[in-house]
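Next up is a structure, given as structure tokens.
With one protein chain removed, the remaining protein chains of the complex are shown where they sit.
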Amino acid sequence: MGSPVVEFDHVTKIYDDGTVGLENATTAIRQGEFVFLVGPTGCGKSTFIRLLMKEFEATEGTLMIAGRDITKLSRDRIPFLRRNIGAVFQDFKLLPNRTVYDNVAYSLLVTGASRAEIRQKVPHSLRLVGLSTKLHNYPDQLSGGEQQRVSIARAFVNHPPLMICDEPTGNLDPETSLGIMQLIYRINRTGTTVLVATHDKGMVDRMKRRVIELKDGHLVRDERAAGYTSEFNAYAADLDPTNEGELRAS
Amino acid sequence: MGSPVVEFDHVTKIYDDGTVGLENATTAIRQGEFVFLVGPTGCGKSTFIRLLMKEFEATEGTLMIAGRDITKLSRDRIPFLRRNIGAVFQDFKLLPNRTVYDNVAYSLLVTGASRAEIRQKVPHSLRLVGLSTKLHNYPDQLSGGEQQRVSIARAFVNHPPLMICDEPTGNLDPETSLGIMQLIYRINRTGTTVLVATHDKGMVDRMKRRVIELKDGHLVRDERAAGYTSEFNAYAADLDPTNEGELRAS
Amino acid sequence: MNFRFFTSEAIRTLRRNSAPSIAAFLTVMVTTLVLGVFIPITNIATGAANDVRSRLLVEVFLNDNATEQQVAALRKKLAANSDVKSVTYVSKEDALASLEGPLEDASEVLGSNPLPASFQAVPNDPDQVSQIVASLETTSANGEKKTYVSPAINDVQNREDETEKILSITGGVKFAMWGLAILLVLTSALLVGNTIRLSIYARRREVEVMRMVGATNWFIRWPFVIEGIFVGAAGGLVAVLMLLIFKQTIIDPVSDKFALFAAPETINFVNLTLILMVAAVGISAAGSGLTLRRFLRA
Partner (left out) sequence: MNFRFFTSEAIRTLRRNSAPSIAAFLTVMVTTLVLGVFIPITNIATGAANDVRSRLLVEVFLNDNATEQQVAALRKKLAANSDVKSVTYVSKEDALASLEGPLEDASEVLGSNPLPASFQAVPNDPDQVSQIVASLETTSANGEKKTYVSPAINDVQNREDETEKILSITGGVKFAMWGLAILLVLTSALLVGNTIRLSIYARRREVEVMRMVGATNWFIRWPFVIEGIFVGAAGGLVAVLMLLIFKQTIIDPVSDKFALFAAPETINFVNLTLILMVAAVGISAAGSGLTLRRFLRA
């Protein structure tokens, strides 16, 4: 296990209206880990994730990413933090006036990627989530699950060292969900640290990874599942990261 | 079983860009039925539902609701159709500048409900989905699951004869999902016809109701589960519709 | 229609989602202000132009040896001309008395009055001056020498150059002023409509959701119309107040200066206020209601 990528040190987030989003959370995620964030609706999973994206400030405590205290990050540096985090948002956050292709490409464009790089990576990334045929559709011409997969493709297109997924399979059928989880797992195996907030209990049980459980803003459980690296690895065993297959034809 | 509430007669929906949303679908849903709509992502579930809401026109075929051909409905009458359908949208469709309370109240307001009626029904409906404490929050101050539950509360607040739910539990944890399904089941038992599009295979299997399955826009399965009215009824047996309990305190 | 509900809806929007309303308010205010400044100026300018025009007249100089009958006939003739509003007789003495300065002294020295008597004919419409002149002239057989309809006439003067120049300048001023006024009014309506359109565009998702939960078009529209009335009234009111302050602190103190030309013809401030308020509220409310139609159609 590598050095800590994410460190929460007594982090509290209280919203303007007094709602407690997260209270006194202390935890660390090491490089290369695969962590599930679970808990009932409204328990603070998205708050946890949005703090990492610096969407808003923590009320108290320090939050480190790759050894840097992001609570002290200047406003100018925030875009550079976000470029290093591939994020799947619970509400997708797609750009309505860009096609599927351009939505994914935008993530590369902000980093100043070359046209050649974009032409190569974007279709690849969309193929992996099974959207090769919808490249030139606009988000409002997609089904809910398709939008969600665009958001996922955008998150990992520039191979970020940290990937954060907020409910990445909420709009997907079980089969596609499994494919997406396999994909995320494969990405994790290439060294990317992954944090997935999810309600999919079956998936969490099956994958037997570390689970952080929240309840009413409190961290109530943080444990590595017993049969670590067993069952799910078997699922994914034949999927070599260098030989990535397609998820689904259409 | 009552008379047909929804009748699809060779209905086809082809989107402007040529995508087939639904093709040659023929089926009927009778009054008081509880029907699941399942299928992989992008198979046409939302298309099916949006046709019922007359969000867009069918390309071909006739679509009847309560014996009326809605493909011939004049524009002026559409609002009255929609008032009789309680809809949970996949993307929630909450009004961003209204509180939770006002969002739900709006559904009653459009029908010209009295203030007394609103004051009585809205908190009741929100209590049933477990959101009594968030009445005065705005949608952007809610978690994903909370927003989804507001959408559900709004759908049944004016006791519509037909309720259509598009992925109503995608952002909810298993426990809350079960509670919501029990609630919808209870609503169904009072005579409301219910159509639920979902990916929650576990729930569909457990509830043993009629299932319509779509695949690439085609209706590929339409069957009543074997153990009809067995297992799930046991779950819900003690929940009398006249004695509705709360789902969750907060 | 539940007026109280729609009003409270409008107020809610103004409070929660105020950016588009503020933009509409600013546009209404600013255009009202420009119109409020420009309407009195148009008024003054056309008033002054008309004032200058109304002074144009035809001077008919009489021969010193004209008989009383000839003069009386000429007066009758002039008075009968439908283009002539009024005729005044100016005797030789009156003409001399109206002279000032060294010329006056000079004629005193002379001991005799060199000035002729004249009729001054005021036209109904300044543009008819040349017609009046023409009606007094006849062209002799050989078509060269001008002769007059009455032997009493020595000369007819309408200071041709000057008259034409005055008519041209005042005509130009009136044309320009009316053109600008029309341009500004159209422009204001367009700008207000445009801003309202955009402010409704910014809320189109909301309108869409309202339609999806069964709101009729008028149920959606009324709050927008009422909001339009509020915004229009507020914008108009602020503009009128600014005009009032401007009038009392800047215009009134120097009004002596302006009183010299056409101040009394300026539009009444109360009327101006009324016109502006009605226009602001009307355009704003109608704009909101009409624009929404586009978003309610789809």
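Chains here go by letter, A, B and C, matching the order in which they are written, and residues are numbered from 1 within each.
Rule of thumb we're sticking to: contacts are C-beta pairs under 8 Å (C-beta built on N, C-alpha and C of every residue); 3 or more make two chains touch, one makes a residue touch a chain.
Note that the structure is a prediction, hence the values are computed from the model and not measured.
Novice: Can you list the shown chains that the hidden chain touches?
Specialist: A, C
Novice: Check the options C:Ala72, C:Leu190 or C:Ile245 and report the residue that touches the missing chain.
Specialist: C:Leu190
Novice: For the full complex, which residue in C:Ile11, C:Val37 or C:Val122 touches the chain that was left out?
Specialist: Here the residue in touch with the unshown chain is C:Val37.
Novice: Which residue among A:Ser3, A:Thr26, A:Thr111 or A:Thr190 touches the omitted chain?
Specialist: Per the contact definition at the top, the residue touching the missing chain is A:Thr111.
Novice: In the whole complex, what residues of subunit A lie against the chain that is missing from view?
Specialist: Residues 53, 55, 76, 78-83, 87, 89, 93-98, 102, 106-107, 109-112, 154 of subunit A touch the chain that is not shown.
Novice: Could you list which residues of subunit C touch the chain missing from the display?
Specialist: Residues of subunit C in touch with the missing chain: 19-20, 23, 26-27, 30-31, 33-34, 37-38, 41, 44, 48, 61, 101-103, 106-107, 109-110, 114-116, 154-155, 157, 164-165, 168-169, 171-172, 176, 179-180, 183-184, 187, 190-191, 194-195, 197-199, 201-202, 257-258, 260-261.
As a working rule, only the chains that are shown with their structure count from here on.
Novice: Quick check for the class: compute each chain's Cα centroid; which one is farthest from the centroid of subunit B?
Specialist: Measuring from the centre of subunit B, the most distant chain centre belongs to C.
Novice: Nearest whole angstrom, what separates the Cα centre of subunit A from the Cα centre of subunit C?
Specialist: That gives a centre separation of 69 Å.
Novice: Go ahead and note the Å separation of the Cα centroids belonging to subunit A and subunit B.
Specialist: Once rounded, the distance between the two centres reads 30 Å.
Novice: Using the average of all C-alpha atoms in each chain as its centre, how far is it in Å between subunit B and subunit C?
Specialist: From the centre of subunit B to the centre of subunit C is 64 Å.
Novice: What are the residue numbers in subunit A that touch two or more other chains?
Specialist: Residues of subunit A touching two or more partner chains: there are none.
Novice: I need the residues of subunit C touching at least two other chains; which ones are they?
Specialist: Within subunit C, no residue touches at least two other chains.
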